[in-house]
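Accompanying notes for the structure given below.
One protein chain is absent from this view; the other protein chains keep their places.
Entry: chain A
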Amino acid sequence: MKFPSNLKYTKSDEWVDLESGKIGLTDYAQDQLSDIVFVEALVEVDDDVEVGGEISSVESVKASAEVYAPAGGKIVAVNEGLADTPEVINSDPFGAGWLVQVEVSSQSDELMDAAAYEKYCAERD
């Protein structure tokens, strides 16, 4: 399982790249969900999103889950391609599987670094 060190993580298994503002679901999350079959973006470009606000809804063959924003700000891009190829979140959660990109103006004060998040995942197993 991957835990890229340049990213920050949440307890609800999102990642955020504070440099680019990209947000997505972690490798652990996609593994727990298994095959993802639907992704619906709940925000549009130019929307303002708050920390903890819902940004996407993801559905797998096992469960559905809401994705909450680890960082707040203006939405500058939404990964539209995921609507047709949601399985990309399974195959490349930290790359092509990104969900939205924000112009970061605030961030959750509970963000973890890669080592802390890896430990948090191990505890839950």
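What we mean here is this: a contact is a pair of C-beta atoms (placed from the backbone, for glycine too) under 8 Å apart; a residue touches a chain by one contact, two chains touch by 3 or more; residues count from 1.
Note that contacts and distances are computed from a predicted model.
Enquirer: What protein name does the UniProt record of the undisplayed chain give, "ATP synthase subunit a", "Probable glycine dehydrogenase (decarboxylating) subunit 2", "Octaheme c-type cytochrome (Tetrathionate reductase family)" or "ABC transporter permease"?
Expert: Checked against "ATP synthase subunit a", "Probable glycine dehydrogenase (decarboxylating) subunit 2", "Octaheme c-type cytochrome (Tetrathionate reductase family)" or "ABC transporter permease": the hidden chain maps to "Probable glycine dehydrogenase (decarboxylating) subunit 2".
Enquirer: So which of A:Leu18, A:Val37 or A:Val76 would be touching the chain we can't see?
Expert: Counting the whole complex, the residue in contact with the absent chain is A:Val37.
Enquirer: In the whole complex, not just what's shown, which of A:Lys2, A:Lys62 or A:Lys119 touches the removed chain?
Expert: A:Lys62
Enquirer: In terms of residues, what is the contact footprint of the unshown chain on chain A?
Expert: Touch set of chain A with respect to the missing chain: 32, 35, 37-38, 59, 61-63, 87, 125.
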